[in-house]
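Below is one structure, written out as structure tokens; comments come after it.
Missing here is one protein chain; the remaining ones are kept as they sit in the complex.
Order of writing sets the labels: A, B and C. Residues in every chain begin at 1.
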Amino acid sequence: MGFVDYVQAIIDGLLFGTTYSLIGIGFTLVFGVMHKINMSYAAASLAGAYCGLIGPQMLGLPPWSVFPLSIVAAGVIGYVIYLTCFRFIPLASPLATLMSTVGMLLLVDEIVVHATAGMPQNYPAIYDGDPIELGPFILRADLVGVFLICVVAMAVLLALLYRTRLGMATRAVAQQPVAAQLCGMRLQAVNGLTFVVAGLLGGVAGAMIGASVGMLSPLIAGTITVKGLIVTVIGGLGSIPGAIVAGLLVGAAENLFQAVRNVTERDIYVMLLLFAFLVLRPGGLFAAARGRD
Amino acid sequence: MRRTGLLLSSALVAVIGLCGTAAAQERAVIIKGFGAKSGVVRSFGINSEAAMRAAADAINSQGGVKLGDGTIGKIDVEFLDDRCTAEEGISVVRRIAAGPALVAIGPGCSNVAEPLFGVLQRKAGDASDSGLQFPIFTDVAIKGGLAKISEWAFRNVPSEIDMYNALFTWLKTKNPELKTIFAGVEENFAHSRASWYAVMKEAAPKVGLEVKGEAKWLLEDTNFAQQVREIKAASPDILAIAAHPFTTCGVLKEMRRQGVKVKLLVGLTSSSSMETLQGCAREAEGIVIPTSFAPVTKEAEAAAAQAAKFNGSLDLHSAAAYENIFILKKVIEEQGVLAKPDTVQADREKIRKGLAALKETDGLLGKSKRTEDREAVKPYMYVHAKDGKWAVLFNPLTN
Amino acid sequence: MDFYYSLAQIIGFHALLGLSAYVVLLTGQVSLAQAGFFAIGAYVAAMFTVLAGWHLVPAMLAAGLAAAAMACIVGFPALRVRGLMLVIATLAFGEAVRLFFFNFDYQVAKGEVKVGPLGGEGFRQIRWFPEHGWTGLDVMLFVWTVVALVAGALWWLDRSRFGAVLRAVGEDELAAQSVGLNLTAVKVTAMTIGGFIAGLGGAIYAHYTTHIEHSNFGVLLATFAIAYPILGGLRNVLGTIVAVIFVQGFLVEGLRFLGDWRNLLFGALIVLAMNLRPNGLIDAATARRLARLFGREARRA
């Protein structure tokens, strides 16, 4: 293992890390608005991607149709999750929503298993050509594409949050739920819409994960959930730029650990690093400035 | 608890009633199947159940089983889900053992089989050992050497050591230009690890293949860029992938992206199922896998058609479930099992003795040998992926 | 009958796991490290009975103490983080423990075979119960004695000042400090007690399954550990035990006759339960009714 290999490992990790970023943003978005965590988010995103497969596999649509279908499906699933796990549970019971979304995670996963008998499903890549060579380094061309799509999705999200009325409402509800209600915003509607938006984003993430792995399997859901949560907290809860950076960081770090040590020890170091990071910098990378009480 | 029991017993009654086999002059011979019908290995459970039902149906429609007192027994199969976890596997078998079942067929996962066999009595008849006394005849869980844990454990799974030894020998004689072998191993799956480190890695040097090392990944990994570069660096003639379909496909796809080619791909026995082709038919083209089942004989074809009627497909795992029912039928008839409510424990002991005494069993592909350790040495053949289907590459039985 | 004894054993060690999370949850800490402590207990106890040939009871105590020591060490740094950050930090720790056992080999020759933990292959033949001729009934009585002792101790603790202190810290750390409660001491003590209980549970688990491997102690188990007290409600230890019976006895075993539908219903019923009873199966009102049932004046209005 030489220097070139390590750099290459980091490059691979960075590219793959974009998918972690997308999942992390979804977690962070819901947390930012409701101050609650939606544990079923990653599983629902993958379920969206699975739904996308209905297009080409059962309706005879062209392969590219999986992408838009995945995104729409994930948005719908996001709203269903809002209705079943958040809408009717009192705000004052954060543990109850934690648990209801865990139940949802198990349910969504099992629905996917029942629909596919647990078999891996082929998922189309967004680009199927040769890799890009940069000197001694190789970049997976499709991952560069995934990276760009992720960046666009994030940009659209940021524009939505900061340039539209919905975004303003979302941020208002996030910061001052009572005041926002007094200003005539319908809390439930805004919360529900946040889940749809987060779900749509999750659909992009699910589709991109499917495209970059080349397959979907219920096996991925657990890993992606854990990675997504890690990214969310490293980035700082509620911070979108934080989630983006943290996703890339986690992707790069785990690949580097794997290159330096080996695959069986890789995750120990990721976990210990995370533990140390949280303890030393409890606010995350982009912690919101803490005011006086 | 009582309610649970009540629900259960009413459900049991319902099942038995529906099957309609418990007619006046006949007696039900209850055989339970268990394995995973939830989670990522759900297809194993579906196929095993279908195979067992198909086999039972075939036997029942041809006159059933002749019991010790001359009555005709009809085989009654029910399949229970253990979610591929040790706890539930043990619980399911204890539940089965508490009922009228004579024997159980399962489990699907090696990580259930290992603890489960540990719960059984180690030496039959050893009064100082309070382990469970119930015969289990495994169809799927394939990790090597498990049946020696208990004398109540029997398996009808292929012996990987024999298959890979033979496969490598055949490959080497067929293609003498193949000189080196490299492996990809799913490190956190006990069976995959054992298949490489204890089986293939031992077998390869015996036929003069040079082992160039192994690339490692985990069961749920999604990014294989690094491992494929290791494969590229080793540039072996043969790449052996000791992994399950999900990561096998992941690696194969990454190899295509990076343009890494090897002369020959060898896969894990368990990957010779539909899953691999569902996930990556294009990339898996040409992969060679030794397997203990393919519909190459008349019996095998008929069995596959039967299983399809019960909404399952016959592969190397579920074919064993099918065979097990027939083996058990033979044992029951030979040992004079009565299948009466008051002879349950004696019948189980008879089945255990009968299974232990077997030296040879009939299978869909031909005769299998039984070893001292209660394992099978099954006939095998080599299949390869061709045009999105598994095709027989070489069948030592007919050639 | 043996099946019900076995089921009672499962409920027993899951109850210990749930109670370990219950103690920690009282102080407002949602810990996903309990599966890690459970794993430590399982491996340590199994190593003592299989490799060193100890009796199960001292081995269990050693397992509990080892897990408690680890929990105490983790408690200190984990104090610095709260809320979701703590959930993830403890998750990371629990996973690190699991992955440690994934890489942990320590085998000793015993007769002609080697025994002991062997990395990804796991640790097999932990057969203390059958080797000592314990029947299912014996094991169940033993397990439930341990559960009763632990639950009783926690019940008593709950009623003591320390129990109220745990709840006070869980409710308002600032106020707790200002009435002179040492947050560090209280939280680390809760963590340590939780670790000890999880260790006991792990020890029983290892001897129940006879074979343990790292993958048994993953995030799913950690989630279950906190699910029990949350589903049951934090009013008292009974809630946790009721939740374990609900999950293991009803959702897992009781619904088995539903076949294919069982696992689908599993998640759906958890979602439904939280919608209908957001404060747990045994919430304040139920606790009051129970108290009245035992002829006592309700303490909490």
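Note that in this section a contact is a pair of C-beta atoms (placed from the backbone, for glycine too) under 8 Å apart; a residue touches a chain by one contact, two chains touch by 3 or more.
In the analysis below, contacts and distances are computed from a predicted model.
Novice: Just to verify: the chain that's not displayed, which of "ABC transporter ATP-binding protein", "NADH-quinone oxidoreductase subunit N", "Formate hydrogenlyase" or "Tat pathway signal sequence domain protein" does UniProt list as its protein name?
Specialist: "ABC transporter ATP-binding protein"
Novice: Which residue among C:Leu183, C:Leu238 or C:Leu290 touches the omitted chain?
Specialist: C:Leu183
Novice: Quick one: which of C:Leu157, C:Leu220 or C:Leu272 touches the chain that's been left out?
Specialist: C:Leu157
Novice: List the subunit C residues touching the unshown chain?
Specialist: The list for subunit C reads 156-157, 159-162, 164-165, 167-168, 171-172, 174-183, 297-301.
Rule of thumb we're sticking to: only the chains that are shown with their structure count from here on.
Novice: Comparing A-C against A-B, which pair counts more contacting C-beta pairs?
Specialist: A-C
Novice: Centroid of subunit A to centroid of subunit B, CA atoms only: how many Å?
Specialist: The computed centroid separation for subunit A versus subunit B comes out at 37 Å.
Novice: Distance from the CA centroid of subunit A to that of subunit C, rounded to the nearest Å?
Specialist: Computed from C-alpha means, the inter-chain centre distance equals 30 Å.
Novice: Scan subunit A for residues touching two or more other chains and write them down.
Specialist: In subunit A, 110, 113-114, 222, 264, 267 touch at least two other chains.
Novice: Using the touch rule from the top of the page, what residues of subunit C touch 2 or more other chains?
Specialist: 102, 120, 260, 263
Novice: Spell out the residues on subunit B that touch subunit A in their complex, using ranges where they run on.
Specialist: By the definition above, subunit B touches subunit A via 38-43, 46, 187-188, 216-223, 225-227, 229, 245-246, 249-250, 253, 257-259, 274-275, 278-281.
Novice: Okay, in this complex, where on subunit A does subunit B touch?
Specialist: Touching subunit B from subunit A are residues 5, 8-9, 12-13, 16, 110, 113-114, 117-122, 130-131, 138, 140, 142, 209, 212-215, 217-220, 222-223, 255, 258-259, 262-264, 267.
Novice: Show me the residue ranges of subunit A that touch subunit C in the complex, using the header's touch definition.
Specialist: 31, 37, 84-85, 88-90, 93, 95-100, 102-111, 113-114, 222, 225-226, 229-230, 232-233, 237, 264-265, 267-268, 271-272, 274-275, 278-279, 282, 284
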